[in-house]
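A selection of the complex's chains, in situ.
First chain written, first letter: the chains are A and B, and each begins at residue 1.
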Amino acid sequence: MEKRKAYTLGQIVRQLGGELIGDARIRIHQVAALESAQAGNISFLVQARYIAQLKNTAASAVIMGLESRDATALPRILCKNPHAYYAAVAGLLNPPAQERPGIHKSAVVDKSARVAKTAHVGPCAVIAKGARIGANCIVGAGCFVGKDSSIGADTRLYANVTIYQNCRLGDRCIVHAGVVIGADGFGIAKDGAIWKKIPQIGGVTIGDDVEVGANTTIDRGALDDTLIGNGVKLDNQIQIAHNVSIGDNTAIAACVGIAGSAKIGKNCALGGASMIYGHITIADNVSVSAGTLIMKSLEEPGTYTGVFPFSSHQRWLKNATHLRQLDELVKRVRVLESRSGKTGKEQP
Amino acid sequence: MEKRKAYTLGQIVRQLGGELIGDARIRIHQVAALESAQAGNISFLVQARYIAQLKNTAASAVIMGLESRDATALPRILCKNPHAYYAAVAGLLNPPAQERPGIHKSAVVDKSARVAKTAHVGPCAVIAKGARIGANCIVGAGCFVGKDSSIGADTRLYANVTIYQNCRLGDRCIVHAGVVIGADGFGIAKDGAIWKKIPQIGGVTIGDDVEVGANTTIDRGALDDTLIGNGVKLDNQIQIAHNVSIGDNTAIAACVGIAGSAKIGKNCALGGASMIYGHITIADNVSVSAGTLIMKSLEEPGTYTGVFPFSSHQRWLKNATHLRQLDELVKRVRVLESRSGKTGKEQP
């Protein structure tokens, strides 16, 4: 193990702001949870319900909200947003692993490709004709970057990423292993009994500061590009179909599928395994709950849900049977209401 | 950018049929949507609701149905199936990128493998013992083709595809990046507390003209082969378990899962994220809606759906709570009916 760089509390607040209460010379080596922290660790308190853990923590310091100023006698950094502050400290203490600039001798780089001198191209990576790799990029082992595609500065592709031709990634992106960007969208036309392929001639354009989780797929556009905005965060195994557009700073959890030409707004949050129909529009600031299928456009911000609530299998069997008869049940209630003389109101 | 080949309208109808109204010498460089088309583009009208866009389009020509003969004064090609015609024109104008025949010097091809002279094997691809690569095939960078597997003529594997041993792909298939064909099916037998692996000794047989989307997985059979018919179109991130059989020309959208030994008919359409139980049979010409779980065999063509309709989270909370009490609600209605003197009928 390499020796990890340490920061004093004084250095941390000089670099990241916040109010320090306690000895500025205390050295911090790593972040840790309150419960498992040891000497040399800094921890954080983001929710009041963890306040009991403050008493017994062995952390050398704690990051806390301004309102928690007096909740402990430990050395502490007070700030507005402890979670974001914690992320920043964790980033300071755990900078991404660096790779030596240069092209590994087993990599295959077309002579017409332009690779920045400060970029790293790993073993067995392949860079096709006309592709451009920006400054300080890291292209992992076994990656493929297709013809005329470009990767912005400071972007990292982990191992075995595939980027097809004519795709554009911005700066400071992180693309995890197994991701496929720019495969053909699912464009087929019925011709009698058989399906005819519709060539997918658009590309993919990805903004800056985008993270793409392992084995996620982003298809190229049919005519125009598929678009991923700045600051979008995508978890693992997400499927983004052709001509989808995703607004800035939207975060999408794992296993989500977004069908063709759906337009997702900015600052949205899509829960795990939610599914979005094609050709619909989701407004900015919409949250979709995990496992929910959105079948039509959402014009208002808010949280939307549609999930069958689980129960024991026996109970589910009964309820599910009745659900198949729900239309009938409503009719029976109507009959009762008409006998009873007054009709209940059914909202549209 | 290379100079793209252009076709005159006259050349197009000579090659693809249809009735041309207008100047046969007009040169077409690319396809485009009505709204974004420019001079040199050909567009298409497939749905009457886009007819207003005809007025303002800058397209040099339009592909239209026979019934729309007089809907515009623009040069136009009339045909029975504008969508399929459009696919054909797009294919003409955008032929798949070619690769130079031959084996890249960084590829590793076993000396017992048979690679057609006209095939291309890309950088860092690996072809195992006894594998056969057909005429004009393209095996992308980083692909692996296992022992004794065979790839038919004119088939393309994009980068980083993995094909296990003893699998067979037909002619003119397209397999996108990250696809895994022939991994072991999920065959395990409980032996006391632990699971014992059941060797998966079948293979995978894939017909002609099949397209397989990025990161889709098709497992090998337990005893006999997993079977994918001719003309089947699979989108991204689909999971096909061992011994599934899929009939000709069935199209399956992204994120679908098909459990072991399910038998899917011909000309079916499975919507995104639909799930099919194992050991059931789906008839020809069945459509399954997105997000629907099919738990038993479907013997009749038609469209099948089972999705919890989404709503605002607050409204969902209320409805979901009642859904958990649906059996109770039905009993309450029965009590009311018996008091009311007559019993409503519940369908089986």
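The definition used in the following text is that a contact is a pair of C-beta atoms (placed from the backbone, for glycine too) under 8 Å apart; a residue touches a chain by one contact, two chains touch by 3 or more.
Quick caveat: nothing in here was measured; it's all calculated off a predicted structure.
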{"item": "Homomeric assembly size (copies in this file), of which only 2 appear in place", "value": "3"}
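By definition in this document, only the chains that are shown with their structure count from here on.
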{"item": "Of chain A, residues touching chain B in the complex", "value": "106, 108, 124, 126, 142, 144, 146-147, 160, 162, 164-165, 178, 180, 183-184, 186-191, 193-199, 201, 215, 217, 219, 223-224, 237, 239, 241, 255, 257, 259, 275, 277, 288-289, 292-295, 302-309, 311, 315, 318-319, 322-323, 325-326, 328-329, 331-333, 335-336, 339-340"}
{"item": "Chain B residues touching chain A - in the complex, by the definition given at the top", "value": "30-33, 36, 81, 83-84, 86-88, 90-91, 93-94, 96-97, 104, 106, 122-124, 140-142, 158-160, 174, 176-178, 209, 211, 213-215, 231, 233, 235-237, 249, 251, 253-255, 267, 272-273, 290-291, 307-313, 316-317, 320-321, 323-324, 326-327, 329-330, 333, 336-337, 340, 344-347"}
